[in-house]
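Here the complex is missing one protein chain, while the rest keep their positions.
Entry: subunit A
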Amino acid sequence: MLAQQLLNGIALGFTYILIAVGLTMIYGVLKLLHFAHGVIYTVGAFSAMIGILYLNMNFIVAILFGMIIAGIAGVLVERLAYRPLRGTHPITTLISGVGIAIFVESLFQAIFTSDPRGFPATGMKVEPIHITSSISLTNSKLYIIIVGLVCLLLLYAFLKWTKMGVAIQAVSQDMRAASLMGVNVNQVVAVTFFIGSALAALAGAFVAYDFNSLFPTMGSIPGLKAFCVVVLGGLGSIPGTIIGGLILGIVESLSEGYLTGMVIDKDAIAFVILILILLLKPSGLFGKQVEKV
């Protein structure tokens, strides 16, 4: 029972990580809380659905398609909603992000209605894989773990060994100094939004496939939870985000196994953790002391 819940928790944790890594990277380069990240997750899921349904893509191609569309959407959000406000009070960009989220959700409701729909047939059935007689995992959750690990490794290699990766890290440390060393900051920001959005889309598409359901507001709770994960791990820290995502996934999954019927809803746990961390260690598990501006 415990091992089973842990396994489910890790799979859940990886979806949170995939969403939250983008948030933390975006915070890193722009010191901006990107509240429209949840709708990017939705855009990813719907784009993958459209790819399969209307463009005759197979599952894997459709997921890549969803990642690219969501990546472009993320870059556009930055270009249209954040860049014109750069240098203004952080609250301004935050409100702008919330505005974008509401706009995109409403647009999706107008186009697709607010009713949940099933994920189209992929030719890959969601079915349990028995690891031991008592422990099993659906293949879709296993894919999430594997794909999540591969993405994190690729991200690590990208940040460590490529020129653009080095630039992203330099901008995260000091945007102005980096720009004066020849780093094109706007390009770095765009690439960061693209990568972060594509990873969130990956999570969105896999969750829609796993639960066989997608709807226009599907991203709002995961988006908020990713925000909790980022604060828990420490704003701007990728290792912190990974640990934070796993903690949230495992805690949620354990609570589902052991606390059924309790007063507290599973979805509320993230926010309880958020409140606790803000009270006890506002800089998060791996964060630096947050500088007041």
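Simple rule for what comes next: a contact is a pair of C-beta atoms (placed from the backbone, for glycine too) under 8 Å apart; a residue touches a chain by one contact, two chains touch by 3 or more; residues count from 1.
In this text, contacts and distances are computed from a predicted model.
Colleague: I want to check something: the complex is missing a chain, and I'd like its UniProt protein name from "Electron transfer flavoprotein subunit beta", "Amino acid/amide ABC transporter ATP-binding protein 1, HAAT family", "Acyl-CoA dehydrogenase" or "2-oxoglutarate oxidoreductase subunit KorB".
Modeller: "Amino acid/amide ABC transporter ATP-binding protein 1, HAAT family"
Colleague: Determine which one of A:L55, A:M181, A:I221 or A:L278 touches the chain that has been left out.
Modeller: If we include the chain that is not displayed, A:M181 is the one touching it.
Colleague: Sort through A:N58, A:T88 or A:T162 and give me the one touching the missing partner chain.
Modeller: If we include the chain that is not displayed, A:T162 is the one touching it.
Colleague: If you put the missing chain back, which residues of subunit A would it touch?
Modeller: On the subunit A side, contact with the omitted chain comes from 154, 157-158, 161-167, 170, 173-174, 176-185.
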